[in-house]
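Of the protein chains in this complex, one is absent; all others appear in place.
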């Protein structure tokens, strides 16, 4: 992939052919060079079982090709056609309460249903065979946003198979699930059910395993299609990762099976949090890719979905978000969708060509961005490195969700976001808990509740690494069972502390004047020193933040939820961070002979930022610093990679 | 109908016969002249299949007749007896999530179930045949508050028949529903389902059509009974309209099929909003009736249901609400119910004879009101005219509910209420969007989201009419598909503007100092002039309220939600409104030789109001003005109709 991709989901089947010509003309005007075609087009491609209608797609691909636009061709399996649901009602998904959903939206299938898998393989194979050789093709895009779960009997059977595989025998499962609690001991595999609607609290390990199972089951469904496509084609295959609390997909693990990590990113707030989320999403994607290319596959052209309303992106904001992704390594900028739909469930989803048409501020910004990206093309293939890491593990997220914690206010994602928020204006890596951490000066470990093996982390500190561990880390093992003897079981020695009891609270004051939220702990020092203490409540006077020398390294512990706890650890770890006004990003990509510093001012005031080199768009030389206007940005090329992150 | 009706639902089956004599004596004392009998009495009238027990009803009707009380006889089909549900479980209603409801409340039937329709026809025919000739009868009352929907397989089949009728072929349906979005293309009619529980967002046009279908299906059920009654009787037939966000009934359309428009009205707030809602309800009823008689069929004797509590109506308030209905054209004042029930689901619903009996303030006010109405009988048959109209269209309501708007705070009813609230102390008409508007000086068009044909409105302005259009009007066509090229597609030219993009917000300041709620728009002038502008947020400085000369008329546009936007349009349109203290109503009924001005002071302070003529109750002559005490009212007859509304 020699250039930065630009474009997005293109759904010509939603429009009469006469619109296609205008589409392609506008794409050329906008500098679009890649479109994702075919997502959700199953009912257009196979309007009745086995009867394919490829003519319109042939026409579209030829048209795109003749206009120099490449295609990311999708398998349409996220939305089986109505005829499929009518023929196979047993393949419709079932909720935990037993309600079988009907078609009329999207994702109305169970990935465990044999008929579904067969039909999905059929259309994927047919697409592979027909279009593998089409010159427009750049990439394959399997399915869309894998994440749908189901509680039907197929799912139950598949879950049992997965459990047999994991545990081998029932004794191991009964032990791992603590089924002796509430008399849930299983005597045969057939007795095991998905965590369907039940009387009261569910078994947390059952719930966790169900999520792990679904990640694996969906991954198998993906691999099935990928392998079919590979039978016909050598082009890269991917699927677009969707991120959310409900998604049973361990992206770090899936990343090994895609040729290009691709993410959809939709911030959920309208304020500066949208930029923080953008930075976190891009950092996650790059970390999942672990050196492989990655790509922003979807973002919204015009809106930020706050749930109760779509906040409209201000002029320039779409561009800044796009640059933020490129800065952190994306090979391009893609959107959902090209042209706003007149009807259908997402008729109010923003697009590159809005309902008002191309004579709009929105489309003008699209065109400007399309003109800009080629000027940044030289960054393609360069790397982003970080001195600081935040550990990320989907299993900790799921395990925290699966149990009834002493406080409902403890949330894994929020803890990671709180850590990342202290670092977001630069690049941060988010490796998994078993990664090699030796390259990092500091590793933050926010609420890493489930730790299967603490050794990689302990060894990192022993060897001189610095870590900051926050509350609810190291609590349970891989079976979500508490590590006994005092919290946090996995890290007691590392941290030089022992926690006897949790004290969930609304808020608690610290001696430093900071306020901890939701959580506090009755903590005893066992080698560590107390560096901040509780100053209110029943724990007043006892340690709240500790620091422990361990081997050649340092291990900090933060026993409550704080907004700002990294300043001192960063200093001590020797992490140098540029002095930036709040809301200004500085991220560097590094190539063989040059580095490129992306400077993005997300504020509504001008900002002076450090910069040395040549600004790519203006061609101006800058030395030491430059001023970015409100909402402005710059990409500065330097001949050698400067130090610092 | 030569007089004003007074009375309400009378349910003698809830009481032993010895209470009936007391009932009738109290009715005479209270001046009751019409009672609705038989609503929900199915299990008393047909205690087992085909075995009718008419004896008690004969007795009740004879008793009423011998006391000079007329009867509005209801078919009891809103509550099938338990034996019916046991025999026909397939006729019980099914929720969108597939849960089949059971009996034990009311309305536990599916109107599409053949067994239900047959049984309903049976009891309606039997009642018609037996009582058509009874001298007590004044009117027929079919069913009760039509509005129950169902998602069962009968409903699905009926929905498919309705869709075939509407669309003719599947291509048309697929196009209208934008089924290409998310791959929902239908290949056969059998594939189509009601909008049952599904995975994610439903198809908005499917949801809208399902509501349209239910309006038509329920109307057919009504007409079936009406026609059966007409086989035996020439008396007027009606059904009581219930109003609410959940009701799939297009009352404007149904009004053509009833001989008397009848409404139930239960305000949902306790403050002055109850009076505003009363005015709106009465204006709607009169507008639906379009010149035919209409009648307040139900209101609560003592309470305003705020949801979490029943607010008890203050002394005099029941009377003022009753007069407000008569002022706006009601042929009388009826209540649910006569005597408060000792048990059952609505044992705490207020009544004319409360649990405490007739020696109560409540019943004394009932008696006073009963004595008052005959003194106002001369207004019967007179007309209410309005110079201002607000367009009302159930389809816009449904279409807005059916889609996922950019802001969840945009609500059709709230927009209509906001418009009506600026006018409620006088009479306002609420015609449909295709009505002849030429009689009005000003037409307000609040959030008329769905516009099938804008020509009647455009033609009205072209010919000199004045309109005020508010945000989200004219957005989609009859298929709920966006009219492209810039909002509001139906009215761009009329308004001389073009809206590129919506900007949902919490609140936005205008240059006039007014605050807009929930919504703002990136609006460009295309002929119109900006008369107010945004003063905060990203749109600061751009037009918020516009005015356009179009043909011989004027078209205003209000691009955000404002509380007060009609003062200037009213003035320019030459609408003269009396100068009234806030909370004081002035509504005029006009007959051949006289007019009657209803003056109602809903406040707790005395108010001086304009009046000329003879006050009907006191007999006093008034000139120019009179004082109404706190909570007081007057009805003033003038020999000729004064000008003004």
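Side notes on the structure shown:
We call the chains A and B, going by the order they appear; numbering starts again at 1 in every chain.
Heads up, the rule we're going with is that a residue touches a chain if its C-beta (ideal position, glycine included) is under 8 Å from a C-beta of that chain, and two chains touch if they have at least 3 such contacts.
The structure presented is a predicted model; accordingly, all values stated were derived computationally and were not measured.
The residue from A:157, A:172 or A:538 that touches the chain not shown here is A:538.
Within the full complex, the residue among B:17, B:244, B:357 or B:574 touching the omitted chain is B:357. Of the candidate positions A:251, A:311, A:498 or A:602, contact with the unshown chain belongs to A:498.
Among A:63, A:121, A:202 or A:509, the one in contact with the hidden chain is A:202.
With the whole complex as reference, residues 11, 13-14, 40-44, 47-48, 76, 79-83, 85-86, 93, 95, 99-108, 148, 302-303, 308-312, 314-315, 340-348, 354-357, 360-362 of subunit B touch the missing chain. The missing chain lies against subunit A, touching residues 97-99, 176-188, 190-193, 195-206, 403-409, 479-482, 484-487, 498-505, 518, 522, 538.
Criterion: only the chains that are shown with their structure count from here on.
If you average the CA atoms of subunit A and of subunit B, the two centres end up 49 Å from each other.
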